[in-house]
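Missing here: one protein chain of the complex. Every other protein chain is in place.
Presenting chain A:
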Amino acid sequence: MASLPKRIIKETERLVSDPVPGITAQPHEDNLRYFQVTIEGPQQSPYESGVFELELFLPDDYPMEAPKVRFLTKIYHPNIDRLGRICLDVLKTNWSPALQIRTVLLSIQALLASPNPNDPLANDVAEDWIKNEEAAIEKAREWTRLYAKPK
């Protein structure tokens, strides 16, 4: 494998030395482009009592191409599907090489705080969310209790 670009080394060092509050990202021993990530549910969101696990992979073309990020913990959210795939503009069409691992993870945390059922990935969840928001939020709380690690 080609040597790791300086930028990735710098980003990894900073993630460890100056971590984002509520977010951890640890590179895998055998593959420094693969990170194990945890994100705490934002306060005042239905996810607030839980810690969610994700995986993040930096493709060969990073930073010309966005990191690949996926939820490993089951989560009830209109923009995250049952495979953990995330519908977020900065991971797709609005990616920019000026963004970094930390900014991407912050965007995902912000997505937890403000679900957007009008741009859904998990259609059934989005429908529930639009039809009966209160019930959907309650279900998101329940799933957090069931599947996420307690804070």
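Annotations for the structure displayed:
Going forward, a contact is a pair of C-beta atoms (placed from the backbone, for glycine too) under 8 Å apart; a residue touches a chain by one contact, two chains touch by 3 or more; residues count from 1.
As a working rule, contacts and distances are computed from a predicted model.
The chain that is not shown carries the UniProt protein name "Anaphase-promoting complex subunit 11", picked from "ER membrane protein complex subunit 2", "Anaphase-promoting complex subunit 11", "Putative F-box domain-containing protein" or "Vacuolar protein sorting-associated protein 21".
Hidden from this view is one chain, which touches chain A at 5-7, 10, 63-66, 93, 95-98.
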